Every structure is written in C-alpha cells, then in structure tokens.
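Only a single protein chain was left out; the remaining protein chains are all shown in position.
So, chain A:
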C-alpha cells in the first residue's frame, strides 16, 4: 500500500508539528508514508474567494503529485473537502468552457483516493485505538468542512475516546462555525471575530485544557484569539494528540 501525505500548505509553512505527528502516527501503525515534494496548496483560498481559474494549475499540480499512490492522507478536513467536492467541479467547468477534459480526468482520478486523517484511520486502516496516551482534559471542535462536506460524523470522537488518559469534555454549540472561513476572516472581520468569541466562550466553559480540532486553519483563528486573551486553554491538532504516547508524550512547544 503506497500512502502519500498531503501535508497542506498551512501545515507545511505554519504547523509542521502537525505534519510530523501525522507521519509518526501513521508509521507507528505500520504505514509506509511518502511525502511528494511537488505538492503545494490545494487552491481552496483562491477558489473560495472567486478565483476559479487561478486554481486550475494547482488542481493539475496536486493530481500529478499524488498520481501512483493508493491513498492520499491529509490532516485537514477542509483541504480534503476542497479536493473531493470542488476538484470535479473545476474540471467539469474547464471542460464545459471548451478547454478539454484533461483537468476533469485528473480530478476524477485523484478524488476517490483522498482521505482526511480520521477517515483513513477508521475506514481504511480500521483502527479506533491508535495506542495513544494523552492525560489531559480535551474538548473537540468539529470544523464545518469535515462535519458537513466530508460527513466525518463521530469518527474523530471515537478516536479521542480510545486515547488513554484523555478526558473528553463536550463542547456546547460544537457544530457552529468558528468564524474563520478563509478570507471571510479578513473581509468580514467583525462578524468573524464575534463568531470566534462565542466559540471560545463555549470552549472555556468546558474547563478543558486543550481545544482539539482536525483543521489547523480554524485553530489558527481560534488560537490567535486565545493567545490575545491569555489563559490555560490551548489549541492542538488531533494528529498531535493521537501521536502522543506514554514513551513519547506530547509536550507544549
């Protein structure tokens, strides 16, 4: 089984610890992981801001980078959703505009092989207990694209439940958007901040120490506000919790 890590540009540039944790976790589970260095960005920021044509080279690049792998795993529900939901659309539009079916073919060849990390663990590897140890109180924020576009359901919670030492605290209003939304956070900064404030107030109410998510873009937005406020709650990607073991426990950076 040839498995490629789709690290995503946000993790590559800003959250390398998440990508490292994903590699360590998958290797611990016996997966042979590769990182094709030609990968860059899935094109979601461009696409969602209205620049569809600007992501066509990135669709082509991503499809080419992961050609030949049985599975592509990404620690980002949002980027997985971009590939699965929008790549076929971008390909179909290019074909409809008379620019051939090459992009559509590339998109369709890639999409079924792309998995968000928790999907890969539960559905492809068939594991829920990944042998992790994390003795902290955790609350989980299910990001919108993982929740609604991918339909991750309770996969992340099942994985968290199986972590030894972890105390899971239910997040009130969990299914509400945190307000990031890519360029929405800049274009509609006031509403975005109001949404984040409410999300953080709910997270603080749980008295958890860690705000866990499976998308670092949401955590970047919430974490930026948490840091501004000070306090004990800190954001952490799910992969870093699952990578943590008794022998090699997670330590705050």
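Following the convention adopted for this analysis, contacts are C-beta pairs under 8 Å (C-beta built on N, C-alpha and C of every residue); 3 or more make two chains touch, one makes a residue touch a chain; residues count from 1.
The rule we apply is simple: contacts and distances are computed from a predicted model.
Student: Just go with whichever of "Carbohydrate ABC transporter permease", "Cytochrome bc1 complex Rieske iron-sulfur subunit", "Lactate utilization protein" or "MoxR family ATPase" UniProt uses as the name of the absent chain.
Tutor: Missing chain, per its UniProt entry: "Lactate utilization protein".
Student: Among A:67, A:127, A:191 or A:232, which residue is in contact with the omitted chain in the full complex?
Tutor: For the chain that is not drawn, the touching residue is A:191.
Student: In the whole complex, what residues of chain A lie against the chain that is missing from view?
Tutor: Considering the whole complex, chain A reaches the absent chain at 7, 9, 11-17, 19-20, 23, 35, 37-41, 43, 45-52, 54-55, 57-58, 61, 89, 144-145, 147-149, 175-177, 179-196, 220-221, 223-225, 227-228.
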